[in-house]
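All protein chains but one are shown in place.
The letters A and B name the chains in turn, as written, and every chain counts its residues from 1.
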Amino acid sequence: MAKTPANNVTKSNRKWVIGYSIAGGLLFAIYQFLLPWEGLPIGIYDAVYRWMPPAAVNESLVYVMMALGLNIVVGYAGLLDLGYVAFWAIGGYCAGWFMSEFFYFLNVHFFGSVPAEAPGIHINFWMVLVIGGFVCALFGVLIGAPTLRLKSDYLALVTLGFGEIIPQVFFNGENFFGFNISNGTKGIVVVDPIPVGVKNLGPFDYGWKLLIFMLLTALLVFVSLRLRRGRLGRAWLAIREDELAASMMGVPLMRTKLASYAVGAFAGGVGGVAFATHVNGVYAERFNFAISIFLLAMVVLGGMGNVWGVILGAFILSWVNGNGLSAFGSFYNERMGTDVDFPSFTFLLFGLVLILMMLFRREGLLPESRLKLVLNEEEIEDAEAVGKKAK
Amino acid sequence: MAKVAEVHKFRGTPGQIRRQRIERIGAVVISFILAAWILVNIIESPSQFAQVAVLGLRNGMLYALIALGYTLVYGIIELINFAHGDLFMLSAVFSSYFITVWFAQDESNPAGWFTFISCLFAVMAFGATVNVLIERLAYRRLRHAPRLAPLITAVGMSFLLNFIGLKWNGSTPRQWPTVIPNNDIYIADVRINATTILLFFVGVPLLLALNFIVTKTKSGKAMRATAQDKDAAALMGINVNRTIAFTFAIGGAMAGAAGLLYQQSIGTTNYNLGFQLGLIAFTSAVLGGIGNLWGAVAGGLLIGFIQGLNDGLPIAFGQQWSQTVVFTILIIILVFKPAGLLGKVTTEKV
Partner (left out) sequence: MSNVLEAKGISVQFGGLLAVNSVDFDIPKQSVVSLIGPNGAGKTTFFNVLTGLYKPSAGSINYDGRDITDLPPHKIAESGIARTFQNIRLFGLMTAQENLLVAMHSHLKAGITSTILRTPKQRREEREAEERAQEILEFAGIGKWTHEFARNLSYGDQRRLEVARALALQPKVLLLDEPTAGMNPQESQVFIDFVRRLVKERDISIMLIEHDMKVVMSVSERITVLDQGEKIAEGTPDQIKNNARVVEAYLGKAKDSK
């Protein structure tokens, strides 16, 4: 039997899994063991801290998680979601509510990682990950239910709207109909450490956190690939390609689209909780519309639908945005004696990524072989397909 | 044989009729709530209400001008030009530089007024040119691509213009002097700034001119024909590319004028302006009925009015909820009545 596309997919996936595991192991080893070693030449230490400090790596991994979530919505099902940051926010505040002293008037402990006298709600980090995921999934369904039947431009706008409204609710959340749900702009400071067996990982345990983040990312990849292989993934791809034909073949459109929203939102929640432990708090002004677009650019750059491409794209872009531009900037300015403000070029970078990718390489850096064709073929008009005679 | 009487009587399938009834009830309820809210506030503080209403309508005029650009482009190529709001912002910055930096005017005197008028022409040309360029360089190539592609490109373009604004204007808001009369006038205890009146004096003729162009000129007719059916228009000898470029040009010109008017009446520029106002303007276009020019105007005035009331009145959500209020309106319209107030529900024969 000839080489089947199905066999090819499994083989290439295996390659990537191995690559990912190696990269992950290496990164962890470097940041946990190599960097703190006294014998390390100061030059290398400085270089690593300048170009890729461990905090930046962890932050990039959070972006990767979010991008993987968005990939399910935009990449698999083809639904343009411009408000994904809302799930980031909700996930973050779930961490803030259930892993801090925010609810100081309560005292709820459930396998928490702080002493029992500490006020507030303190639920185990791993459970909060799941809670955050499900809360976000619920919101995904609530948002999606009335809006998913809109056509793509309107859907983009509505999601944009929610992406503005929800963060604004948290921003003004100090007095939300009389309740304080977010501490407003002050944010919720100090989120509980992550419990792993006997140890508690605080905000400075970068190495171990890196490992955990990589594991979470791997989990999301696993879920993405498994779903893609099954009937839900096929339904998503069918919807992305030809929604009308899909519904005529028995695919329930609303339910399937909602599923993509819910799963994507779940990933957003997980990322949000992880991020809260990374920055050790939840701050309202960090959640803005630009993040939704950054994530979109990451998915577009990587190749819509290809998890490995999205991981690469997300890692690269988030690093450039977070650390790369400023590190490169100071490097360049030192060498050239100039005073160019490189970080301010972020918008230019992301704008160009979106525009140039759409104009010249719609399939992304690592295209899913099929996508190359979908995005380059002319749109079949519904009218044409169901019998309206061509002029 | 088709019974003529039956044809006229048909109101819709049972499902459609039910939906129409729900819509009607919803519209009545919403209007009632709005009217009640307005009434309460008028009673509470009538002069403040008038004050706030005037300000709201002024903003509404600006939104209307920007909304026209959105609705024109969407009407003709069914694309939401996300970058349009940022074009407005760049026009405001352009106006600032034109008047105050290049022509060094900072007072309201005949020289200033003359500069203002020249700037009006200049900024409209600026807006038109930039918009046409955007279409030519980015959107035209993607005209036949699947929907996702031009949408994403538009978003990217918005970021690009945003960046240009950031570099040109700087990252902090800047204040600019006004060169048109800006004294306060009092009408029945309500303070109205002269710039507000001037805004309408410039804006309304622009709208009328636009209306004239669209309804009475050959290019305007070409626009409307292309908006209805691109292929048929091409077969009738209409140069579709040129018509689309023309549409972008007038839309851009409107945004340009809005930029100048904003800059002169409100006096500040901020690189983030485009995003905030752009989305509000698009909501206006949708509220009025996307594709409908008078709808854009009506929507703009209405949204400006409501937003002004919300931000300024004592019994309201307040300014920090401004965006949320507008976006909620957007979402409600798109979900329940996507055709907007003046848009037609087209029963398309597929």
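In the analysis below, a residue touches a chain if its C-beta (ideal position, glycine included) is under 8 Å from a C-beta of that chain, and two chains touch if they have at least 3 such contacts.
Given the structure is predicted, the values throughout are model-derived calculations rather than measurements.
Chemist: Of the residues A:L201, A:A238 or A:L366, I need the one that contacts the missing chain.
Modeler: The one listed residue touching the chain not shown is A:A238.
Chemist: So which of A:L79, A:V191, A:L227 or A:V300 would be touching the chain we can't see?
Modeler: Only one of A:L79, A:V191, A:L227 or A:V300 touches the chain omitted from view, namely A:L227.
Chemist: Tell me, which residues in chain A touch the chain that this view leaves out?
Modeler: Residues 2, 4-6, 222-223, 226-227, 229-235, 237-238, 241-242, 244-253, 259, 263, 370-371, 373-374, 377, 380, 384-387, 389 of chain A touch the chain absent from view.
In this text, only the chains that are shown with their structure count from here on.
Chemist: Between chain A and chain B, what is the separation of their C-alpha centroids in Å?
Modeler: 33
Chemist: Mind pulling up the chain A residues that touch chain B in the complex?
Modeler: 78, 80, 82, 146-147, 150-154, 156-158, 160-162, 164-165, 168-169, 171-172, 289, 293, 296-297, 300, 344-345, 347-348, 350-355, 357-359, 362, 374-379, 382-383, 386-388, 391
Chemist: Could you list, by residue number, the parts of chain B that touch chain A in their complex?
Modeler: Chain B reaches chain A through residues 78-80, 138, 141-142, 144-153, 155-163, 166-167, 171, 231-232, 235, 275, 279, 282, 286, 320-321, 323-324, 327-328, 330-331, 334-335, 338, 348-350.
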